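What follows is an incomplete set of chains from the complex, kept in their original frame.
By letter and in written order, the chains are A, B and C; residue numbering begins at 1 in each of them.
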Amino acid sequence: MSDVSDWWETSIIDMEPGRIDIRGHAIQDLIGNLSFCQMIWLMLRGDMPTTDQARLMEAALVAGVDHGPQAPSIATARMAITCGVGLQSAMASAVNMLGDIHGGAGEQAVLMYHHLRDAGQDRKTALQSWIDQHGPILPGFGHRFHKPVDPRAPRLLQLVAESAANGVVTGVFSDIATWVENHLAETRSTPLPMNIDGATAVIFAELGFEAPLARGLFCLSRSVGILAHAWEQKQQGGRNKGPTPPDYRWTYRP
Amino acid sequence: MSDVSDWWETSIIDMEPGRIDIRGHAIQDLIGNLSFCQMIWLMLRGDMPTTDQARLMEAALVAGVDHGPQAPSIATARMAITCGVGLQSAMASAVNMLGDIHGGAGEQAVLMYHHLRDAGQDRKTALQSWIDQHGPILPGFGHRFHKPVDPRAPRLLQLVAESAANGVVTGVFSDIATWVENHLAETRSTPLPMNIDGATAVIFAELGFEAPLARGLFCLSRSVGILAHAWEQKQQGGRNKGPTPPDYRWTYRP
Amino acid sequence: MSDVSDWWETSIIDMEPGRIDIRGHAIQDLIGNLSFCQMIWLMLRGDMPTTDQARLMEAALVAGVDHGPQAPSIATARMAITCGVGLQSAMASAVNMLGDIHGGAGEQAVLMYHHLRDAGQDRKTALQSWIDQHGPILPGFGHRFHKPVDPRAPRLLQLVAESAANGVVTGVFSDIATWVENHLAETRSTPLPMNIDGATAVIFAELGFEAPLARGLFCLSRSVGILAHAWEQKQQGGRNKGPTPPDYRWTYRP
């Protein structure tokens, strides 16, 4: 112990030569006994999830892995690997793009659900106060491609319902999100159905993850698709792959 | 279909409004039915792992999540989050550092195992030809901290042995890696025991992952630790956290 | 022209085989005739700076290149290069950390100066309304290390004064920033002198750069220090350099 060691204080990991303890567990007791998803939970929160909790969390992680090469992060991963960098760099450039608009919406959705929960029954007023503060684009609702329904959302909500029925979660955030979806359907000419960010945010909120971790967990999930696409591109080959076939170039407008 | 669509060709994902198919499976059939680890395998390889394969893979993913704040990637994640960036940026800066020396060693270890396998029985000659080409530092062996044994390695090899006994894998790469470890113990004054890169590389090689994916899978695994430390630092607070307590500064040597 | 080309519309660059025009100028007419700093201005704004404007801008770029290895970005660049990645990756991991707290303060300082300018003469009220909205930490003022004076600030302000005397700039933002500094000296027990972010923000504001470009230009400037430190570390050697000498490790606090 010294001021130098204290500068790097953590409750996650303890080590001596030949010993690695993660959250108080010897690493060799975790290896082979925990699923990867359980390990993620343990690392982030310090306690061990029940099997049911882990199963619900796993559904959210599985749902977000990929949305195809038109997602800016996926396109970037594929272009990067043709520039002569390692997989870790392709992943970094791509994960780095999961900002407030692309993936970060899950964090904001959790915050919005918390806001609506804290407001109690007067949800309309609470939703309006959210809009007054954050603008009219509701995080987690609407999709420019999947209309009228993002196929991941109802499946995820179904799993939350099953978990609520079994007492794994309360279902309060599922209830809130469904209310938002219905409210939008009633009050708008075109409905804005719940999207992947909105649905996974329900799960993360139900499981008690703090809002920023909705973003962090999405990054872990999407990293899988990023890696898979970078690797596929590597096998396809290509050098300095641009966004469109080269003959199209771009439009110059002085 | 057009030349523009063809520029972004993939066998990973197919989509229409309301439909997402991953490797030929409707996403709603994967959500809730696959573990996160199985989803990683499906995304990277296209087929579905058996439960036993997934369990072995999972052990390798669990083993690599963290090695504490003195690992450059973990330190970077913690410093980054104090600079006022989102979790995705802290993760990107950190994952980006998992290069040939820090994490990338798993890729090279798989290549070395393949090299030794292809050489058949004359392993000494094959190892020497590897050293002649790549230099004397053998990827996956030796650890500056965990002496004499990295506690993750024997546990991972034990799981490979169990999998080999059950016919899940052949055990050929476990055999090769153990031979290397023994050979180093016999021929050097100080042994160089198998480390985490060497042991997880055995698993990835046994499961048939190509060498670069050993690096990619390590990036997924270590991303968990990176996220956990960034998040812990966020909760601890701090602004512009540097590598040492500020009073130490650095040594100027003109 | 097509919808595909139009997707990537720009007024920065036009090309045909054998021809590259930047902002309407043939590239071969720029090469050898423009300074690097003039080229930065041309790229960002479309017009050509006068010699005097470029000279003032240059001062801000020179001032921000480095603040030593305890800056998280510089430490990260040095650690990254020991992990076996290229200089471009070390630079990326480091530049990525120039967020709202580390470097991004210049952007916020420009916004604060604009806010105070728009308020006219009642600066005290305007400053209070800024604090009400953004909190008590004023961007661009105070330094935990350079007390009482950051040596870069008075030199930069001196150059602004000279430029104002020559009619290159109006001096309005210099006047505002100096007022803030004096106001803080009068109203606080310990003064909070203008720091590098506050002083370069004066220059960028005087020259008419929009606020986000204060951050962007700082990134260009600090990239130089990042590159220099990464390169010096490369020559020093080291493998997986952590933040502190390995024997210190970290403090585990469960």
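The rule is simple: a residue touches a chain if its C-beta (ideal position, glycine included) is under 8 Å from a C-beta of that chain, and two chains touch if they have at least 3 such contacts.
Treat the numbers as computed from the prediction; the structure is a model and nothing was measured.
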item	value
Subunit count for the whole complex, all chains sharing one sequence, 3 displayed	4
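Throughout what follows, only the chains that are shown with their structure count from here on.
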item	value
Furthest chain, CA centroid comparison against subunit C	B
Nearest-to-centre chain - CA centroid comparison	A
Same vs different contact residues, subunit A with subunit B, by half of numbers used	same
Chain pair with the most C-beta contacts	A-B
Averaged-CA centre spacing for the pair subunit C and subunit B, given as whole angstrom	37
Centre distance in Å when subunit A and subunit B are each reduced to the mean of their C-alpha atoms	22
Overlap residues in subunit B, where contacts from two or more other chains coincide	4, 68-70, 75, 89, 92-93, 96-100, 103-104, 145, 244
Residues of subunit C defined as touching subunit A within the complex	1-2, 4-11, 13-15, 24, 85-86, 88-89, 92-93, 96, 243-244, 248-254
In the complex, subunit C residues that touch subunit B	4, 68-73, 75-76, 79-80, 82-85, 89, 92-94, 96-104, 144-145, 239-244, 246, 249-250
Subunit A-facing residues of subunit B, complex	3-4, 7-13, 15, 17-20, 22, 26-28, 30-32, 34-37, 39-40, 43-44, 55, 58-59, 61-63, 65-70, 75, 78, 86-89, 91-93, 95-100, 103-104, 145-152, 154-156, 158-159, 212-213, 215-216, 219-221, 223-225, 227-232, 234, 236, 244-245, 248
